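Just one protein chain is left out here, and the rest sit where they should.
Going by the order they are written in, the chains are A, B and C; count residues from 1 in each one.
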């Protein structure tokens, strides 16, 4: 295992120390492993809390700041955080207007956030609404599984919903918007290589030299199929076609090509070019784009494509100022 | 070779298509492989041109935009661009106040930019000044080599000098500032793995499982020594100590931990934490930080550390608005 | 076994379970690598190490307090799917332990079902825990219950997962034992060794 870490058991704590040192405008609660925006709670604003296993940086801690999340809880690598972290985050961002929990659909995340919401309900008057993101079209038979996984749409949702909360919208409206975004976003990913969970010390799976995995999840959960490696043009088609088959996208989408951690930007741009070409042929204009490693899977090589159907309101909220380590503009 | 590309011969052209599609506010001259800011030339402003081999994205094309570069030329992977590209870039950004060429110190880059400047001088009245960046402390015996390589300081320089040019400073002042930054910045890098040049199809070098290379260059040029892999704490020391030994840094530096392409952000934060701890012990306060993959070496795993001695003026220029795909704030 | 176990016995149980988890940590992670995300061994080891530390540092006064401390520690240290599930198991056992071990385990099992909404045959820890509860309820010994849990674990091998991360593998999840069912088999083995 070749990684820039100290003891594998300390990876998350060490990375949080790094975040705290690099971003003085964030406040890191090291005991609870929660990244807060420095001025939380913001009075009168709906608080946005997300979180999940580590290993997906900059998600979620890197999306904390004005215009996006108020707090993010970090679990161990690929392991959901625990309820008391979410309780601490919720209490720390409660500015009197309630708190939205943004939860990616994984059994562990859902159960831990559920227990946290139960604890908050029992202990305090804070109103909590939970939105579960499940946008991974690679999961076809949601009836026989834990349901679609939450992937790339989460990043776009946190940005857009963050802007809505910053405008002072009430909790119910913010939650409705979040659900609408989850309904309008679809993703599909692929991997060229596996990744190594530090505590495990070995690659999670084995992906031979000539093969790639289409439809993989962000923890290395296997995908739809293994196929021989192919040119970026064909890979883009393998990702975009199931997305278009699953949802009727029309003109004006946000197109997000995400890197999984080990794939450099030059390759992501090559993929973006092919994705854009397919969308153009399909008559689906791209209103906004995002290209880069925003939701990683440790050092896995590969990418995912997310399309989100936008409209004037969503685009206005997308363009609104955001000031986080991972996404920043207008501020 | 596992890469998200089409034909290896088309990687650079394909990535430029992707950049053009993803960033409509840039103008990409595909024939000359130059990325221009969409509104170039900006009348009355010194034009900033950089460029170099591809494979280091987002550098340099991703640093084109208001507050940073006016144009960037892309060569083949790890190969300097050719003079006619630089001539096209120079002519395209000449707003009457002259043009600064920002050149990383590699024989090929220096010679090609030199020929370009000769051609511009012969053909037009555009005033061109060249600044060569050479900040890599891994190169010790500059007398017996082509001199120190230009690495991480380049990113910081392009941002700060870009802000100075945006303020309307004259060419001589902008060039002086650039030289001052080169004098005040030092970098050192390391790799855990090699990278594969697409046209070569095989890893440039071989770095066995238990070893790492300290002092490596961004094209895989070998470093000072190969050593057994070590905890991030020790790696940080191996990078920071030669930097501090080479230049007397005092309080108030810009600290930049750069990812080489295959190393995910979680590891860069672990390294940042250790770098910050060493600087704190040395009494060197960090005024600003940058953490992420800004100057990559294809999919190489590893990182580099850059320290730049700042002062109030440099910090003010660092904080000034910048609006590029790779670095963006205040805009 | 229908007697109420003593605090000492239960402490020995969780301590022995922690040992077994430590010993089989890599095996549990390898099973989770095959059909999940390669963290079940470290998750359970982190949790049970914390449990042993907690009950050693401040020994709980009675069986319910011991089980509550165990459950609460697991909930707050493990995360993932196994944290809430094992945590709920012990927390619910605390409320029923005065009636005896078998009723307590049954209550814990029901908590797991309520929290995780898995059904038997979904290829989860339910498939090891359920058969063990059935044996105890029918008056079987702890050794028999441990055997039933081990058999239940083995029976997960051919199953296609329908809950948890392994469910994303579909048909490909068949052929490997479920990690949670495997750790549950160790839980019952520890019970047979310490509570008889």
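The criterion applied here is as follows: a residue touches a chain if its C-beta (ideal position, glycine included) is under 8 Å from a C-beta of that chain, and two chains touch if they have at least 3 such contacts.
Note that the coordinates shown come from a computational prediction; the quantities given were computed from them, not determined experimentally.
For the omitted chain, the shown partners it touches in the full complex are B. Contact with the chain that does not appear here is found for just one residue of B:16, B:68 or B:82, B:82. Although one chain is not drawn, its touching partners on subunit B can still be listed: residues 53, 75-84, 106-108, 111-112, 114-115, 138-139, 141, 144-146, 149, 197, 199-200, 202, 204-205, 217, 219-222.
Everything below uses one rule, namely that only the chains that are shown with their structure count from here on.
Counting C-beta pairs in contact, the chain pair with the largest number is A-B. Measuring from the averaged C-alpha position of subunit B to that of subunit C gives a distance of 53 Å.
We define each chain's centre as the mean of its Cα atoms; on that basis subunit A and subunit C are separated by 31 Å. A separation of 29 Å divides the Cα centre of subunit A from that of subunit B.
Among the residues of subunit C, none is in touch with two or more other chains.
Under the contact definition stated at the top, not a single residue of subunit A touches 2 or more other chains.
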